[in-house]
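Missing here: one protein chain of the complex. Every other protein chain is in place.
Naming follows writing order (A and B), and every chain is counted from residue 1.
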Amino acid sequence: MEYLLYSIIFSVSAILVAFFLEWFDRKVYARIQHRVGPKITGPHGVLQPIADFIKLLTKEDCLVKGSDTLLLDMGPVLSVAFVLFSLFFIPFGYSEGLLSIPGDLIIIIVLSSFVAVMILLTGYAQKSAYANVGAARWAELFISFEIPFVISLASITVASRSITISEIISWQAHNLPLIVIAPIALVTFIFSSLAKLEKTPFDIPEAETEIAAGWMVELSGRKLAFFRLTKDLEYLLLSALGAVIFLGGPIGPSLPGLELIFGIIWMAIKTIIFALVFSILRGLVARYRIDQAIHLFWHKVIPLTFFQLIIIVMLGLFGFI
Amino acid sequence: MSFYLPIGPIHPALKEPLNFIFKVEGELVIDAEPNIGFAHRGIEKLMENKTWMQNAFLAEHICGICSADHQGCYTQGAEIIYEKKPPERGLFIRTLVWELERIHSHLLWIGVAMHEAGFDTFFMYAWRDREVVLDLFEALCGRRVVYSMSTIGGVRRDLPSQFAEKIKKFVPYIKKRMKVYEDLALRDQTILARFQNVGILKKSDAIDLGAVGPTARGSGVKRDVRYEESYGAYEGSPYRIVVEDAGDSLAKLLVRIKEIVVSADILEYLVDNMPSGPINLNLPPMAKPPVNEAFSRVEAPRGELVYYLKSDGNLKPYRVKVRTPTLANITSVVAMVKGMYIADIPVVYASIDPCIGCMDRVLIIDTKKRKQKIMTKEELIHFSNKWFKKHLNELKEERA
Partner (left out) sequence: MQGLLEIVLSFSVVLILSLLLYFLGNRKKRETENPFASGEKIPAMRIQYLAPWLFYVILFGVIDVAFLLIALTAGQFTPIILVYMIIVSLVFIILKLK
């Protein structure tokens, strides 16, 4: 019973934190461009994403005749559920998440690829040329970024000899943070996360000036609201995952007796650092074309990840880590 | 498997209504078909119902961005009709507005092109620099967008006080910024990826398709009315033609960036050598011109702008015909976009700096039947005769 209460509180607060991160992203992006960003709703516009979400929920649900309604209802609900569920494995505070089972890093990877499949099916279920092109682009991008994403996590698991997040954290507490050992994996992780989040150099599937809104062109009302929430939650998930596996998550200097509070503070700082990196990077570049993005991933990022893997294995063989 | 992908008239890539139907195979564009005429406003016909003086203000409403060029080109033609030569100072101020407008238009274009390529930060930066130009316009003309400066026989307002100092301050600023832009355009990997070797217009194609302005100059064609005619106050100004040979979108971007520097030089020259004297001839507004015709050319920011004016000795023009640069360039888009990816369409389309508001003056659209057709001369005469017969009584009543 207690656990049920915890999980409900955790889910709701995760959604609220995701909205806060969206506000943060918009504010940083606006400051890069010499704009003000959201300003009116709440102090400094912090409630703007929530207002947007509620507004979209109240809009009516508009669909083209003959599109696949089951898929279009399933897609938004399941993708929010998957991302929210994978956030349960991320430790925000204690060195263990709300859920912690052996091999939970793999569960996060799998759930995130399920979300990708949901997006693909949503694009495919709509009867629109733009949505279909967007879905095809998303699929092409997915097979490009998923492999470097996983291999950069694999080099982490090899270095820490574990596929469990809590063990990776405890390994980092006893040794070095993994950013020192695997800096190239950090770079590839950031690249593939940007693609996963559809942020600017890789916002190809929903490129507004090319194919209107890509795979979400026909979505409206609550469906659109849910996919935007999915993207916010993914933003939180990937920032937190980066903070956990590269910076050690909640570990850091603290006072005795106040470990939880200090853990939350450290985790928040590290998550914000990753979120800041994503936001700044998206403000500094133009959008790649799909063929250029695929070329970038297959010819530059994937070799880099393998290079990192080899370095880690060599270090392990010679007993440095 | 190929399918048809419509882009426009309502699409985030196009800021103005125009429709392209692209035949697409996967992500490759096989063929393109432009359909124009969504912004037709009948201005040429309206011009026949207004006096020569009034038309100067109608002409500038053809386009919101190159309004001074439309007005200047019209007044330049009307001065030929009236057989009057405006005073030197008037010509200098007119040219000053033209060059400021070129800077503002090119900055606007850089922003739009970057937005099409997904680089929103550069877009914001370019438009921020454009604000400086708009502030100068506000000081000069009292308005930021549609200036109403030229009139037949000169300009309507003199330079405000301290304006030369403002220009002197502005010129080094914009030159510095253009150096930053050029560096960014040549160094940023994502910009190079999106602009280099995209939408190539070969030199021969540019000549065959009649491309004008930066579109032609980006393909290595030395074509510029400022150089060919040296109208206005361009004679003696430090003008040079900027030409890039590559013909791709990056070349067009570089041409525009370098042209801003040239325009800044011209601004400095104009302010330094500004002659004193009257600014216009103070023609009476109801002056009737002689029977005459005129052909006036101006280099608008987008390319060569042509006005043909004909007078039958009345207070109102007999015929006004406008040929805008976008109409000359729109055919080049089809040549440029073939063999490109869908993702390149916005960049290639934007690279000619299209201005649909200028262009659409030919097509007739029946909104009830949703059909569009181009009327021939005979059809038009027939249609107008029918219309007049139908509405003759109403017109008579109105006159009575």
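Just so it is clear, contacts are C-beta pairs under 8 Å (C-beta built on N, C-alpha and C of every residue); 3 or more make two chains touch, one makes a residue touch a chain.
Just so you know, these numbers come straight off a predicted model, no measurement behind them.
Trainee: Can you work out which residue in A:F92, A:Y124, A:W171 or A:Y235 touches the chain that's missing from view?
Mentor: Here the residue in touch with the unshown chain is A:Y124.
Trainee: Which residue among A:I165, A:L197, A:A225 or A:M267 touches the omitted chain?
Mentor: Spelled out, the listed residue whose C-beta touches the missing chain is A:A225.
Trainee: Specify the residue from the set A:L4, A:L70 or A:L317 that touches the hidden chain.
Mentor: A:L4
Trainee: What does the interface between subunit A and the hidden chain look like in terms of residue numbers?
Mentor: Missing-chain contacts on subunit A: residues 3-4, 7-8, 11-12, 56-67, 73, 76-77, 80-81, 84-85, 88, 98-107, 109-110, 113, 116-117, 120, 124, 126-133, 135-136, 139-140, 142-143, 146-147, 150-151, 153-154, 157-158, 161-163, 212, 217-218, 221-222, 225-226, 309.
Note that in this section only the chains that are shown with their structure count from here on.
Trainee: Which whole number of Å gives the spacing of the CA centres of subunit A and subunit B?
Mentor: 45
Trainee: So in the complex, which bits of subunit B are touching subunit A?
Mentor: 3-6, 11-13, 27, 114-122, 124-125, 128, 188, 190-191, 193-194, 341-346
Trainee: Touching residues of subunit A toward subunit B in the complex: what are they?
Mentor: Counting only subunit A, the residues touching subunit B are 32-35, 129-130, 133, 137, 200-201, 203-204, 207-212, 283-292.
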